[in-house]
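All remarks here apply to the structure that follows.
A protein chain is absent from this complex, but the other protein chains hold their places.
Labels run A and B following the written order; every chain starts at residue 1.
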Amino acid sequence: MNIIIFTIAALAVLGLLLAIVLYIVAQKFKVEEDPRIDTVEALMPGANCGGCGKAGCRAFAEAAVKEGLGSLFCPVGGNAVMQKVAEALGQTIEAKEPQVAVLRCNGNCEKRKKTTRYEGVASCATVASLYGGETDCLFGCLGYGDCEAACQFGAIKVNPKTGLPEVDEEKCTGCGACTKACPKLLLELRNKGPKGRRVYVACRNKEKGAVARKACLSACIGCGKCAKVCPFEAITVETNLAYIDFTKCRMCRKCVVECPTGAIHEVNFPPRPAAVKPAAATPAAAAQAKPVQPQAQPEEKKVEIPVQKTE
Amino acid sequence: MNTLIVSPSPHVHGKESTRKIMGDVIIALLPAVLVSIWFFGLSAIHLVCVSVLACVVFEYFIQKVLMKKRSTVGDLSAVVTGVLLALNLPVCSPWWLILIGAFVAIGIAKMSFGGLGQNLFNPALVARVVLLVSFPVLMTGTAFHAPETGYLFGNSDLASAALDATSGATPLGFVKEQLAKGVSMQEIMATPGLSYTQLLFANMGGSAGELSAVALILGFIYLLCRRVIKPWISLSILATVFVFAGILYLGDSSKYVDPVFHVLNGGLLLGAFFMATDYVTSPMTAKGQVIFGIGIGVITVLIRTFGAYPEGVSFAILIMNATVPLLNKFQPKRFAEEAQKK
Partner (left out) sequence: MRTFRMGGVHPADKKISKDAKIEKLPIPKIVYISMAQHLGAPAAPCVAVGDKVKVGQIIGNPTGFVSAPVHSSVSGTVKAIGMVNDLAKRPVNTVTIEVEGDEWMEDIDRSEEIVREIKLDKKEIVDRIKACGVVGLGGATFPTNVKLSPPPTATPTCVIINGAECEPYLTSDYRVMMEMPEQVLIGGTILMKALGVDKYYVGIEENKPEAIKKLSDLAPKYPGVEIVPLKKKYPQGGEKQLIDAVIRKRVPSQGLPVDTGAVVQNVGTAFAVYEAVQKNKPLFEGIMTVTGDCSKAQRNFLHRVGTPLSFIMDYCGGVPEDASKIISGGPMMGKAISNINAPTLKGTSSILYMTEAQTKRKEESNCIRCGKCVGACPMGLEPYLLNKLGKAGMMDELEEHHVYDCIECGCCSFTCPAFIPLLDTIRQSKAAVMKIMRSRPKK
């Protein structure tokens, strides 16, 4: 009995002593920090993705408290989180258009034939540093999924059927990690658009038309038809490549119909009436990767959800 | 013309492969296996077969059924583990003991760490130690230690000797036993069967692999010639044991076993040649390997001389296995040292 009491007493005293030591140490080495940093950090999504340009959520909070919000924006939390952060800090910010990663290549396995076979570690960076890629298009997607590996949100998956990565709009937070990972700079952050609708050129091939076409059936050949038909001057053609400025585009979709190779994609639009030039748009679009048209069979659900939400 | 393959250099590969290396290790273990089959016949064959088969089946089952991935039994590493396990068990081990050993080796020591190359401890040794601790009677044969009934080779009836020997104590165990009884070292060493020749060619105590030092040395030389292993680990273990035991022996030759006896004892050779040199659980660089070997040597002698167990190699190797990640911090000598520019 004595032993038990002695043991308990000894342990209690020991615990007390250690607690005192810990307390003293904690007091002595206490770091004075603005309590608002913790407040802001608590509001953050905690993904630590670096999409804001800071090392992580804590770094974001520190910067927000010390230097003010300024141009800081958390792409993962979006406007909702930013609003809360601004409130907590007593600042005001403007709402930002939500963005999503968009793949500017539509050269799937059928349209862009492989002319060589790569053998080595499955990494786009390695392939890109080795040579132009398995196909004859020097600008197109290599398909080894560096973007998939870079995405912390599981929003990008390379589809083995098309050989191209597909962006899950719901999961994509617009952090931009994939845009940095792609050695061919094929992923671009574009505004999500009203009801998730977007029109963009899914190609980055800067070769002359004939060369580009030879390498890939759905390459942008720089013909300029889209630029001519665009009523809003949103399309520019430079070095044989068209680009749609998403801040100017008003989603009239005239360019999509006009494009002879089907390189311009429209996303999340309701199906067109069949009468409108089916030859140009539909066959091209039907073969394309996922988020091309809502009626595209396999991924129907995924695409439609954001549409419903925004409505 | 074929579709051209493009890949980064180098475009050719040497002749080495994991399977080839494992095959070489199996060949190197053959002399020891054959010696035990020579002396124990069917029971040794039974031991080796059950052990190898169990290891391979466990590995295949775990990879294929539990982990749902491609099985790598083709690389022969499970076979090596199986043979090593067999050599670490007494010849007449019951089948269930072997199965438990194989399960511990493959299931716990190897696959749960992530399979080949990922394990921290030598699978066969983990199994041996688990069995040693769990079934000390079966594993060390302390139930039986009467030399006069023919526990050593050279006595009248080989068959009965073999039968007895399977449960007989190892020479070291016997020595320890006698020392505890207060018998002096000189008297113990005078026991027939504890001669060096006996140890070199065949002594009948202990596990299947410890029978013959010559067989083990042959295997070791084969591995060296095939450049499968470098000699640093083995030699530093043997040298350390010899020196350390030698110092003790010089200090008091009536209490301590002489160093040659220490070194020639099968358990040490098996450990030094085949267990400690396991790639996965030994350091990469020569410097690390020498320290690793010295550590094993010191711990072995400490356990053998002052510990409760007569045999300490297994524990020593496992303890040093744990230090390997640390020993791997030793970087090899670089070709290009930092420039002295300032």
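As a convention for this text, a contact is a pair of C-beta atoms (placed from the backbone, for glycine too) under 8 Å apart; a residue touches a chain by one contact, two chains touch by 3 or more.
Given the structure is predicted, the values throughout are model-derived calculations rather than measurements.
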Inset, instruction - Could you tell me which of B:Ile108, B:Leu179, B:Val280 or B:Val298 touches the chain that is not displayed? - result: B:Val280
Legend entry - Among B:Val35, B:Val79, B:Leu116 or B:Ile317, residue touching the chain not depicted: B:Leu116
Inset, instruction - Sort through B:Leu4, B:Leu42, B:Ala180 or B:Ala308 and give me the one touching the missing partner chain. - result: B:Leu4
Legend entry - Those residues of chain B which, in the complete complex, touch the missing chain: 1-14, 16-18, 20-21, 72, 75, 77, 114-118, 279-280, 284-285, 328, 331-341
Inset, instruction - Could you list which residues of chain A touch the chain missing from the display? - result: 115-116, 119-121, 123, 125-126, 129-133, 136, 138
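By our rule, only the chains that are shown with their structure count from here on.
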Inset, instruction - Could you give the separation in Å between the centres of chain A and chain B, each centre being the mean of its C-alpha atoms? - result: 55
Inset, instruction - State the interface residues of chain A toward chain B in the complex, per the touch definition above. - result: 114-120, 126, 130-131, 134
Inset, instruction - Provide the residue numbers of chain B that touch chain A in the complex, in ascending order. - result: 3-8
